[in-house]
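Just one protein chain is left out here, and the rest sit where they should.
Chain lettering (A and B) follows the sequence in which the chains are written, and residue indices restart at 1 in each chain.
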Amino acid sequence: MKGLNAVLGAAGLAVFLALGEAVPRLGLVKEQYFPPTSRIASALADELGDGAFWSALGDTLTGWALGLAIAVVAGVVAGVLLSVVPYLREATASTIEFLRPIPSVALIPLAVLLYGTELRSVLLLVVYASFWQVLIQTLYGVQDVDPVAEETARSYGLGTWARVRHVLWPTALPYVMTGVRLAAAVALILAITAELVIGAPGLGQQIAVAQTSQAVPEMYALVVVTGLLGLLVNVGARTVERRALAWHQSVRGEVAV
Amino acid sequence: MVKGRSMLDVRGLRKVYEGSGRRIEAVRDLTFTVEAGELVCLVGPSGCGKTTLLKCMGGLLTPTSGDVLLEERRVTGPPPGMAFVFQEYGRSLFPWMRVAENVELPLKQKDLPRQRRRELVRDALEAVGLADAAGAYPWQLSGGMQQRVAIARALAYEPQVLLMDEPFAAVDAQTRADLEDLVRRLWQERSMTILFVTHDIDEAVYLGERVIVLSASPTVVQEQLKVDLPAERDQLHTRVAPRFAELRTHVYQQIQAAKRGSLRDGLTKSDPPPATR
Partner (left out) sequence: MTQQSVTPRRGWERLLVRAVFVLALPALLVALWWLASDGSTNVFWPPLRTIVKTFPDVWTRERLRSDVWPSLWRLACGYLLAAVVGIALGTLIGSYRRVRAFCEPVLEFLRAVPPPVLVPVIMLFAGIGDSMKIVVIASGCVWPVLLNTVEGVRAVDPVMTETARSYGITGPARLGYLVLPAASPQIFAGLRQALSIGIILMVISEMFAASDGIGFTVVQFQRSFAIPDMWTGILVLGLLGFVLSVVFQLVERRVLGWYHGLRASTRRSR
């Protein structure tokens, strides 16, 4: 069954690529708007031999990884703090509900003014967008702590730190991992958006350059690279999540937020 | 309904599952008849393909060979004259519909006018004692009540044959006793034909007019047994009657024998143990 699925999937991919080749060749779409697969592939090969491409990739990954790391640490610390300190959760709920849906791209003009095309511009957007994913999942995770386990720990005289370490954290971990997975995808989107719109160095900026210089196949090649990067991030995050939680008795479902 | 006319005929039924290089023969060769207006219980050791058999009869599975006939007509898909009550009541009712909507849904498919649908729904819910719960969602009810809703849905459908697949296996003992009496009462009031699958020997003897004992998988009919208990049964007296004890002991022995697989294949129609009185 699995083998058949893989064959079908490969066939689907082949048909997709073949269509990409045939549609512009048959003149269904103008070739200068939608170059055939082979032209995109050769443009991609050219890019791979170009040092500028690799440094752009490096810039994008730096912004992504740094932003994600800051967001994860901040999100987890804030989430645990809000849950452990009495009344803090209740007092912050409305503020979180208000701030969370604010689209991070609203901050673009501010980022441009403050930091121009520096890395910090990218980080501002990436951190703002991915922080909420981690925070919300952490809060859900802590909420899921079994009150009986909590009471037990309390009755054995475990202090706050010990309770966080032995009761709260193991329960919340699956949720935190989900938060990290979601944040990783969002962080990549925002990193590339910041480069594309603000012009910070990275793949996004390369796409903008290719667009303004009418280098259409190069632009498609770069779009494909961002897609592959996104795929890698998704698959990688899912694998890490599964590995890290292999010991856990129940890998929980995602909380739809 | 005239008794003695055959309602359901199972002839040489065989079901083999094929998948990923393995062949599993769930049902080998089953032949039996259910007469119109009869209440027949099917018992057998766990994992003996009871559910497979019932799904073949309900047209949900296609048998590998052999036939199922409903009033002489071959069953190829779910026939309109049959209603199914599943064991997993929680997953068989649609949680996004209220109780009355759940009961009404199959009637909409039958293209009945609204007025008639309302009557049928009300009547069915009253029959199972849930007239007050029409506006509730299934998940607001207890397990036993949910199974009553599933039974009401089957009743409203006005089937000739009701197929019940271990419907009470997941409810607690007291609720179960109530539901058993409900099935007996509905059968007597509505003169339906009911085929009731269970793994519980007491339940089979208490409910059935006839008990068909199935062998271990690959399944054949081990024995058919007429239950000569009085038509009026109740939990208090029937279950302590000496005759009840004899019958259940007999069925128990048959099932033990079936598990050991010591009996010959094919149809065996044995006499019930002689009455002692």
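Quick notes on this one:
As a convention for this text, a residue touches a chain if its C-beta (ideal position, glycine included) is under 8 Å from a C-beta of that chain, and two chains touch if they have at least 3 such contacts.
Since this is a predicted model, take the numbers as computed values, not measurements.
Shown as candidates are A:L28, A:A45, A:V77 or A:I102; the residue that touches the absent chain is A:I102. Taking the complete complex into account, B:Q140 is the one of B:S46, B:T76, B:Q140 or B:Q253 that touches the chain left out. Checked against the full complex, the one of B:K108, B:R185 or B:K226 touching the unshown chain is B:K108. Seen across the whole complex, the unshown chain contacts chain A at 4-5, 8-13, 16, 29, 33-34, 83-84, 86-87, 90-95, 98, 100-110, 112-114, 150, 185, 188-189, 192-193, 196-197, 204, 207-208, 210-211, 216, 219-220, 222-223, 226-231, 233-234, 256-257. Counting the whole complex, the residues of chain B in touch with the unshown chain are 55, 58-60, 78, 80, 82-84, 86, 88, 91-92, 94-97, 105-106, 108-110, 137, 139-140, 153, 157.
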